[in-house]
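Dumping the structure here so I can ask a few things about it.
Just one protein chain is left out here, and the rest sit where they should.
Note that the chains are named A, B and C in the order they appear, and that numbering of residues resets to 1 at the start of each chain.
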Amino acid sequence: MSDTHQPSKETLLEIYRIATLIKQADDRFIELIKAGQIASPYYSPRGQELIPAAISVNLKPSDYVVTTYRGIHDQLAKGIPLKPFVAELLGRATGTCKGKGGPMHITHVASGLPVTTGIVGAGLPIANGLAWAAQLNGTDQVTVVNFGDGASNIGAFHEALNLAAVWKLPVIFVCQNNRYAEHTHYSLGTGAATIADRAIGYGIPGVEVDGNDAVQMWRAARDAVARARAGEGPTLIEANTFRFRGHLLGDDSHYIPKEEMAEAVAADPVPRMRAWLIGQGHASDSQLAAIEAANVAAFEEAVEFGLASPYPDVSELDKDVVAEGAHA
Amino acid sequence: MSDTHQPSKETLLEIYRIATLIKQADDRFIELIKAGQIASPYYSPRGQELIPAAISVNLKPSDYVVTTYRGIHDQLAKGIPLKPFVAELLGRATGTCKGKGGPMHITHVASGLPVTTGIVGAGLPIANGLAWAAQLNGTDQVTVVNFGDGASNIGAFHEALNLAAVWKLPVIFVCQNNRYAEHTHYSLGTGAATIADRAIGYGIPGVEVDGNDAVQMWRAARDAVARARAGEGPTLIEANTFRFRGHLLGDDSHYIPKEEMAEAVAADPVPRMRAWLIGQGHASDSQLAAIEAANVAAFEEAVEFGLASPYPDVSELDKDVVAEGAHA
Amino acid sequence: MSTTAQKKINTAQAINFALHDAMELDRSVVVLGEDIADDQGGGVFKCTAGLSAKYGTGRVKSTPIAEQAIVGAAVGGALAGLRPVAEIMLMNFTTVAMDQIVNHAAKLRFMTGGQTHVPLVIRTTTGAGFGTGGQHADYLEAWFAHTAGLKVVAPATPADAYGLLLSCIFDDDPCIFIENLPLYFQPGDAPVRGERIPLGKAKVVQEGSDITLVSYSRTLHEVVAAAKGLAKEGISAEVIDLRSIAPLDFDTVRASAAKTGRVVVAHEAQVDFGVGAEIAARLHKDLFGTLKAPVARVGAARSPVPFSKPLETAFVPTRERILAAIRETLD
Partner (left out) sequence: MSTTAQKKINTAQAINFALHDAMELDRSVVVLGEDIADDQGGGVFKCTAGLSAKYGTGRVKSTPIAEQAIVGAAVGGALAGLRPVAEIMLMNFTTVAMDQIVNHAAKLRFMTGGQTHVPLVIRTTTGAGFGTGGQHADYLEAWFAHTAGLKVVAPATPADAYGLLLSCIFDDDPCIFIENLPLYFQPGDAPVRGERIPLGKAKVVQEGSDITLVSYSRTLHEVVAAAKGLAKEGISAEVIDLRSIAPLDFDTVRASAAKTGRVVVAHEAQVDFGVGAEIAARLHKDLFGTLKAPVARVGAARSPVPFSKPLETAFVPTRERILAAIRETLD
């Protein structure tokens, strides 16, 4: 509350660069899907861009980020290279996972993205293991694991937070609370007044922040990262946000009251941050436009790369099931 | 704290009758096991007698109690008939489960004991279902589910408390916190300062009581039962207690500091309650001795019945797998 | 057969009808699962649409994302006299609830010496084809069939889905009811209202004399298509839809195999340690020395379900792979 520490201008611009890249990527993917280029359910992160953008500027390349089916924002923020990223969404052999993983399971180990799961809650216990390895090896690596409000109701959440607390693991649990789990509103699925309240049950700090406010989000991440690096254990961050495009593409969000949606979209965090940056004198319109244009150019190059890439050969089915040379 | 409501003398004597029956039954079972009459691991509830005794006087026969492998105290308190109870521990055809369930799985539907599980945490989600049926059918049945401190760290605990909260189920979660989960001390397995703290994460009342104090325990149970019957939803009770005889028979409790054990045994709740009843003038020594003698007589009759009962026929293996007449 | 049998409906609708009819017939039928009430859209695949509007949110409950809590509530409800139908959105998510299913639902009748029983249905869907990748399309029926106390049912048509689901709901033991995602949208003959299809009875979809083809769920349609192709070549295939995997209607399979002497079993699950193995083992035992060829098995590739379209297409037991196995068996 009384924390007035501001990120530097460079940091703010980097947050904006990432957030706008996410937004642009999302728009472009939806075009590709509508054009029949991606044959898969797609879970848009529109509306949640600032959360990973403000976290990632606190992370090192060697830190880990674990995420879910709704994860392109987390992946882009962590710095996944665009070409193999787009190629993976397109199911191409040049994708990060050779096309075998797909949109729900984009991983890129070299970028610190070792696991992306389609199973609600399952990333949390795995994040503990990554953090345990870091703790044991004496590296200062931090593991950030992202999940939704709905995921906070599944058993794996509870087991993971408790274990992390008892083992004092350098892990940060980031609940991206977009108020809905598929079609179910927070209040119908979750007994807790706030997800952050649940931290009490593990004896760890629980922090509720406006995930759509870059500065607040940045501060919460900064503190949690510092705590983790100092060996003081895990933090639970509840980042309040909203999901603009339904659970998955094609979902018309009929179960969301029109006013709730309208209000959220009116407060769209990316344009809001843009206006704020200019208003605060952190950047000029043309500076930001240049960032946006650079993003678009890079992303288009990646789309071209992806579309031009071959599909994996059917023989790939037999590969990577177990170590080469071993029996499946 | 300021609650000075006292159970009636009759209620106190009934609590004592049950508690002492549990203690006697436990002693007798251990004799039977040592004599080779029961071929099974045995999980003694010695030290935890007052918890179910003080709960059960608040329950109706139609209420449900769900418990675990460490459950004979809960079953006796709920009023399981002694003969088929003992016979089940002895694996006889006359047992409540025809000898198929055994010590870890004693159930007796007619006594409101529909499920006893050997899987840590698994009783909690099932208790919700029993409570849901009562809620739907408009009966005022309450479901009490017992589990240990260790169980509060498993996913099923979390999922069950949250669902019960959201559905406002008439269920009472009783954590019998005996400080150890097998050989692991509370502090090594549990992040929470108290298990009761975890209630906050579900938006329900969490009550910590001295489970070895009959009056405190009785009050906590009374309130939770009233709340459940009134349709106000679940309560989490943390009943602090201790386990005198290790995790299972044969365990020498080497992992428990000697002083901790000595202190707990010195405060043995059953003799303590006995002394208190006499000291408070609620009963005379001879009155209590009569209760004890009646217990012993009834229990011995049950042991005789059990020992004289036949083992189930091997053909029972094919029965009760699915409904009679259906294919397994 | 009533005239409704002329109409076409799809499997998602058939399931919806069965749930409506069961709930109307018996107050003890209750439904629970993620997003299943109408305020949440009546289920992600709309199978439960209209139920909460008609029967109330007491009997039709959307749940938190908590599969252990869902199946646990169903088990407890069943112990207390309800007939819960729990939806586990996708079959891979049953992995979260295996303890409740296997250690509890399947066993409580036996472990209580018959004092209790657990009349619950777990509806779940699965199947490759929609680009969902490695964690959303597994067929795990062999696990459940391996577990004493569970029934396992996997319809291939809307009418079967309707009639088998009714039977599962009114069965007194736990049933795993396996739906298939692509089949939800495929039309078929409408069922006769209220008509239950007995569990543990296979259906001879097509009689034939040269070879027996055994399948279930979506793969059955590939098998039928393969059989059509064979017919043009003058090969007469008998096609059996198991419908129930446990209990297995082995009598029907054996009788057909005894007649044709050649058998191919096809399913979308992994071949190794799959349902085909059980059928092959039994056939070779009961018909020892009389089969004209070994029982052939066709299933998915030995890998997790892949994302990329060409891989996903090759992963499932395609018509071509089924045909190849048939030809080898006929040789």
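Here is the rule we go by: a contact is a pair of C-beta atoms (placed from the backbone, for glycine too) under 8 Å apart; a residue touches a chain by one contact, two chains touch by 3 or more.
Nothing here was measured: the structure is a model prediction, and the numbers come from that model.
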item	value
Visible chains that the absent chain touches, using the contact criterion stated earlier	A, B, C
Residue touching the undisplayed chain, where the options are C:Q40, C:T63, C:S215 or C:S303	C:S303
Hidden partner chain, touching residue among A:L32, A:A134 or A:I291	A:A134
Chain A residues touching the omitted chain (full complex)	64, 95-101, 105, 107-109, 114-115, 117, 119, 122, 124-137, 143, 155-156, 159-160, 162-163, 166-167, 319-323, 326-328
Footprint left on chain C by the chain that the document does not show	92-93, 95-96, 98-99, 101-103, 106-107, 110-111, 133-135, 138, 140, 142-143, 145-149, 246, 248, 269-270, 272-278, 280-281, 284-286, 288, 293-297, 302-304, 306
Footprint left on chain B by the chain that the document does not show	38-41, 91-93, 95, 97-105, 117-121, 150-151, 153-156, 181-184, 188-190, 254-255, 311-312, 314, 316-318, 321, 328
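Simple rule for what comes next: only the chains that are shown with their structure count from here on.
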item	value
Most distant chain from chain C, judged by the mean position of its C-alpha atoms	B
Between chain B and chain A, distance of the C-alpha-averaged centres to the nearest whole Å	45
Separation of chain A from chain C, taking each centre as the mean of its C-alpha atoms, in whole Å	36
Junction residues of chain A, two or more chains touched	153-156, 188-190
Overlap residues in chain C, where contacts from two or more other chains coincide	63-64, 66-68
